[in-house]
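Quick notes on the structure that follows.
Only a single protein chain was left out; the remaining protein chains are all shown in position.
Going by the order they are written in, the chains are A and B; count residues from 1 in each one.
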Amino acid sequence: MSSFIEFKHVSFRYSEEQPWVLKDVNFKINVDEWVAIIGHNGSGKSTIAKLINGLLFPQEGQIIVDGIEVKQDTVWEIRQRVGMVFQNPDNQFVGTTVRDDVAFGLENRGIAREEMVTRINSSLASVSMNDFLLHEPHRLSGGQKQRVAIASVLAISPTVIILDEATAMLDPRGRAEIMETINAVKHERNLALVTITHDLTEIVQADRVIVMNNGKVWLESTPRNLFRQKDELQSIGLDIPFVAKFADELKQLDVPLNHQPLNHEELLEELWTYHSKM
Amino acid sequence: MSNSFIIGQYVPGDSFIHRLDPRTKIAIIFTFVIVVFLANSVASYGLLTAFSIGSALLTRIKLSYIAKGLTPVWFLIVFTFILHLIVTKDGEVLFQIASYPIYSGAIIQGAAISLRFFLLILVTSLLTLTTTPIEITDAIETLLGPLKKIKFPVHELALMMSISLRFIPTLMQETEKISKAQASRGVDFKTGPIRDRVQAVVPLLVPLFVSAFKRAEELAMAMEARGYQGGEGRTKLRELKIEGRDLFVISLFLLIIIGLVMTRA
Partner (left out) sequence: MDISFKNVSYIYQPNTPFEHRALQNLSFDIKSGSYVAIVGHTGSGKSTLLQHLNGLLRPTDGQVQIGNFTLSPDEKLKNVMDLRKKVGVVFQYPEHQLFEETVAKDIGFGPKNFGEAEQEINKRLYEVIEAVQLPESLLERSPFDLSGGQMRRVAIAGVLAMAPEVLVLDEPTAGLDPRGQKDMMDMFYQLHKQKGLTTILVTHSMEDALRYADHVIILNKGTKYMEGTPLDVFTRKQELNEVQLDIPEIIEFLNKVEKRFAINLSYQGQSLAEVAQQVVEKLKGKNYE
């Protein structure tokens, strides 16, 4: 697999007087991969998102997206490939209606009107918002607005979608909606997905996890391996999900586990194996 | 949200007037504002009144609702009439009110001016009642289009208008939220001397500005991330189309203007 996004020795700070937000960050993200970037608030994880599509530029190091280095004069090429969904559902909704909002990105790229209509309909269908075409933003729930934001990104057919804490301001129902939507989208379209979060229950389905701490890559791992490191994660302000905590308790009781379980079913399976061996 | 907020606002519908191109509506209203001053005979006033009332009926919005929307200006209309009664001294004295003579010319002039005023308000309110704010914005953008040649920022102006429209409800909700939060910290917005009440606005305005600027910053970033780089090379989803009914209405209106000129005294 070829790498699609690459960070080479990237360091960033907002100004010379301020401390480094990122320091010597290196990682690769492959085509068609789902990578979760986690870390506590202020760990530098959201800065990574803004660097990928040229909303910020690093002072040191290089960022390569699809073979192009992210620089002032390549941002428009980069943004053609990178779609971004931000945290606040209200502050990224530009249009006066759902349809106008999805159209915004297409209008910016000078897409012809007939093509626009087709793309709006198909991308809204992907997030199950096609019944809300003429709704105004203040009549939508937070989860619905974020689904529209995802549709807006899908409409420009990017090769990677970054969700920068897109669920942080939502209620549990909205969160579930978004997780369901991105699972469906990942399944339906060929794209790389970068989800930035501090909620470890949201990373279970990711292929790989990059853990950020104090502006550095603290660990790269799979969700399964990550969940074995309860104490280490808690020491940097993160928490493991219930299933991993329960598995940890079982280990304390000398119950052998074949795999680190990721969900209830796998945990029940481990208990079943243990039970039938006795 | 208070009830007065509803009045004068867009009423969704699918009437003939609703479906007219917003540019047609704006152009006609603009012309109407001018030609209304041409009327100076019973017949010419009759023509304009028929046109206005006819249009109002065609919107299929309840006349009582439209009339309610005009409540704040009724007072002005009546006031204009009374002012004319007192000031104008044309024609013969018809009768006296509390030994004050009322001239026939005063009644005629007062009625004419009030009617003119009423028609103006009625017709312009039909625009906002049957056209969404965003349609009006689109129409203004195309009507001002030629000004792009002299580097007038038409596109930016239109985008600004549409973003403001988009954020009005959001900021209203925010205002309500913050004023409640401050009220619960003991701010009294409603009673006390004026000086205190003016001071009470500070804890409301500062957070509102802080949040509005934060929103602006985030919105700008989101727009940039979505590929916005100014009006150049942009296409538009919303398109305005002049159709048969627009041409018909414009022709009809031209006939009315001709009729108006011919029926002038």
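To be clear about the criterion, a residue touches a chain if its C-beta (ideal position, glycine included) is under 8 Å from a C-beta of that chain, and two chains touch if they have at least 3 such contacts.
Just so it is clear, the structure is predicted and the values come from calculations on it, not from any experiment.
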Open item on the list: Need the list of shown chains touched by the one chain that isn't shown.
Closed with: A, B
Open item on the list: Among B:V42, B:V210, B:L247 or B:V261, exactly one should touch the missing chain; which is it?
Closed with: B:V210
Task: Options A:L51, A:L191, A:L226 or A:L267, residue touching the unrepresented chain - done: A:L267
- [ ] Tell me which residue among A:S3, A:N30, A:S141 or A:Q229 touches the hidden chain in the full complex.
- [x] A:S141
TODO: For chain B, enumerate the residues touching the unshown chain of the complex.
DONE: 1, 3, 6, 177-178, 180-188, 202-203, 206-207, 210-211
Task: Sites on chain A contacted by the missing partner chain, in the whole complex - done: 40-42, 141-142, 168-169, 171-174, 198-200, 234, 237-239, 242-243, 245-246, 249-250, 252-253, 255, 264, 267-268, 271-272, 274-275, 278
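Here is the rule we go by: only the chains that are shown with their structure count from here on.
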Open item on the list: Show me the residue ranges of chain A that touch chain B in the complex, using the header's touch definition.
Closed with: 50, 53, 55, 76, 79-80, 84, 86, 88, 90-97, 99-100, 103-113, 116-117, 120, 136-138, 152-153, 156
- [ ] Give every residue of chain B touching chain A within the complex, in rising order.
- [x] 133-134, 162-163, 165-166, 169-170, 173, 214-215, 218-219, 221-229, 233-239
